[in-house]
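Note that this complex is displayed minus one protein chain, with the remaining chains in position.
Let's turn to subunit A:
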Amino acid sequence: METEAPSMENPKISAYYQTRLAHFGVVSTEWLAQAQSATNPNPPLPSSSTNSHTDKDTNFSVIDEFNRWRNHPDLAEAVAAIRALAAVISASKASTMMQLEIELKNASDTLKAWDTTSISLTAASDLFMRYVTRTSALEFEDFNSAKARLIERADKFGEISYKARKIIGMLSQDFIFDGCTILVHGFSRVVFEVLKLAAHNKKRFRVFCTEGRPDRTGLRLSNDLAKLDVPVKLVIDSAVAYTMDEVDLVLVGADGVVESGGIINMMGTYQIALVAKSMNKPVYVAAESYKFARHYPLDQKDLAPALRPVDFGVPIPSKVEVECSARDYTPPQYLTLLFTDLGVLTPSVVSDELIQLYL
């Protein structure tokens, strides 16, 4: 499963971004074929799946489970991972805490190896493992109640994630004032929640939406916003600097928040942050706290590569290389504030939280 997981053609193509395309990108007819094949969840072949998890006692496949949850558009990938791990627990035949932990560790490693590019997946699995080890250390009760507690916690995690978006929405309301112009990039469910809540609170604001090529997620977002009667203006990615004068604040989501306080997000975020900083516009990031990951990239190339095939609409000669990285890293000095479910934080607090959590 691991080898054929991400894609047939290119093993480095990021399943994470494929999924996002499936959920939020514009599916046009000429893309349909490609999209279908790309997002085809690795067909749940029981035989192949069980082979790869021979170290588990059961026929249970964590990847299967994960995929099942992952394809739900409203569910964050992290939550899908946690639910998958919870399923591992419930299906586990271990009889001691240590055994269970080992099983979980294996499952989490498998998940991480399956898609190395997804930061929130890694972060969420680490978080859950951390929670497990911590509680097991304090656990004196019998094994079954411990197990039940873990499962309950995992389920709660889904709720937490959902609630996190609400909390972030509420916290961000203070920053959206009447008459402001917001620039958004990429389709983030959190950002959408923020804007939805603002519209609901009858705030007057307008949104500039970047097109977000190659996924063209901006189109989808503008569609959704228009349904809420929010004035939306679509700008192509190259027009960001042109329109930055009229913008009051930039609001983006994050695929992952790294230890330096910077974020990893869809390609183009770094560019926008640079322009905004040079024009003294604040850049706000809306991210849940489970996205805090223990990476520390020093530059753009320091991330694990996550590639997405880019369709230019016309055939490209084979001699021409295409930059198809799906994401970039925005260093913390370009970010003003992070809106998280832990509160409104400055970028340096991320490391603080991570230290408290992991050490």
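The definition used in the following text is that a residue touches a chain if its C-beta (ideal position, glycine included) is under 8 Å from a C-beta of that chain, and two chains touch if they have at least 3 such contacts; residues count from 1.
One rule holds in what follows: contacts and distances are computed from a predicted model.
Choosing from "ER membrane protein complex subunit 1", "Translation initiation factor eIF2B subunit delta", "Geranylgeranyl pyrophosphate synthase/Polyprenyl synthetase" or "Calcineurin B homologous protein 1-like", the protein name stored in UniProt for the chain missing from the display reads "Translation initiation factor eIF2B subunit delta". Remark: the omitted chain is touched by one listed residue; of A:259, A:328 or A:341 this is A:259. Touch with the chain omitted from the figure is made, among A:74, A:299 or A:321, by A:299. Along subunit A, the points of touch with the absent chain fall at residues 259-261, 294, 296, 298-299, 302, 332, 348, 351-352, 355-356, 358-359.
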